[in-house]
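Rather than the whole complex, this shows some of its chains in their spots.
We call the chains A and B, going by the order they appear; numbering starts again at 1 in every chain.
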Amino acid sequence: MQLYPLKLVTVVGESVIMEDIAEEGAKLGATGYTITEVNGHGSRSARNVASTTGARTAKVEFVVPGDVAVKILTHISHQYFDDYAVIAWLSDVQVVRGQQYVRD
Amino acid sequence: MTTLLLAAIPLWGILSTEQFTRILESLERNLLTPIPLCFVLGIVCTRIHGGIKIPKELYYSIAIFLLMSIGFMGGHELAHEYEAHGVSTIWKPALATLFLGCLTPITSYVVLRYVGGLSIADSAGIAAHYGSTSAVTYAVANSFVEQTQHPANSFLPTLVTILECPGIAIALLIGAALSARERAAKAAQTGRPAKESKLGEALYEVITGQSIMLMAGLLAIGFISTMFMDPKGFQPFYDFFQSKGMLFRGVLCIFLLEMGLVAGEKLGDLLKVGPFLVAFGVLMPLAHGFLAAYLGHLAGLNLGGCTVFAAIVSSASYIAAPPAVRLTLPEANPTLSITAALAITFPFNIAFGIPIYYEMAKWIGAQ
């Protein structure tokens, strides 16, 4: 079992921006993404709009090489951190057949 | 509180005692029916931390049904109207709707920015909500006038559809234009590239959003099938969608229960938003409602029609507007707009506004 070391980027925040983030991540080099509906509470959750008004919280995950991870986090940090309730982090993962998640 | 009281004085001056009694009677007739009572139950439940949980899928499903029903019945009635009078009775109210759809975001913006002193983004964001409309307020107002035996003109659902978009678009354009400079300054100062604007995207999403697509789509379907189907085949669809029917009224109760649950939660934010916005959430609808009733009367609407027209023009959107504002004016604080629309104006209209518009319309001379 050959495993490739890659990075897992996890972003949690207002779902109104999450589809955009997923697509922007793909443009920055991610070969795919996974979105989960979640419920959340944080320091700016007052900014979060009630469920009935269509807004909720979502999580987006990207499995990407280190450089792409940094690009995605930098983009999110500039574009969204000031005005939206969002948290983002990075962790190390070992991926099966990981080469296919690295774009040339 | 002073603002609120000062602003309320003129109203008292206008009303005679007899009119006041009539309003109270209308209020009672409106309030002691299941639809507003379910809203109250929802609020009570949230305030005592009660455990009612309406699955959000049920809420969305009912919203879909209500929008389809409003559209379908609108198309059905429009077909009858069209067969009887062509477009002669409709174009004036349609024009009045378009006019008010463009005016109300501007009046709202001006009052919020210059009377209330809110920021550009907050003023534009709230104005987007008040420039649009709330289909549920339409549904409740329509139920009210049907129960008073003064049903509204048949084409009112068409007007709801017309009213949905322009207000949001105009307010967002105002906000985007006026806050562009501020953003550029901030970008220069932090040395980071200016953020991408999502205005175009957001406007397109409003125009092709669920409310418009369902209402306009079902309007066309209701129109076409009334024209071409034989009445017997049409009947089950009519029974399913009809606004006087048990399904529409019944699910509206469940919907208002959920609205009450959400509004109850937002009540806690009333303190945060401050007295000005509370007064705005009550007085702006009254002003817009009066104007709408008046213009509606001039445009030929009947008593029920003027009442419902006033309700929809004065109501604030809390479905289409919030995500559009969030995407285009992210620096606007959503707590302000959502609280005003959902915890002040909506309950006010449901409980007090609709009967008041009814008396206004009567006073103006609508029949």
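Points worth noting:
Note that in this section a contact is a pair of C-beta atoms (placed from the backbone, for glycine too) under 8 Å apart; a residue touches a chain by one contact, two chains touch by 3 or more.
In this text the structure is predicted, and so the values were computed from the model without any measurement.
Written in terms of the labels on the displayed chains, the full complex in this file has the makeup A x3, B x3.
In the analysis below, only the chains that are shown with their structure count from here on.
Centre-to-centre, using mean CA coordinates, chain A is 35 Å away from chain B.
Residues of chain B that touch chain A in their complex: 56, 59, 192-193, 195-196, 198, 258-259, 262, 265-266, 318-319, 322-323, 326-327, 330-331, 333-335, 338, 342.
Interface residues of chain A, counted against chain B in their complex, comprise 14, 16-17, 20, 46-55, 78-79, 82-84.
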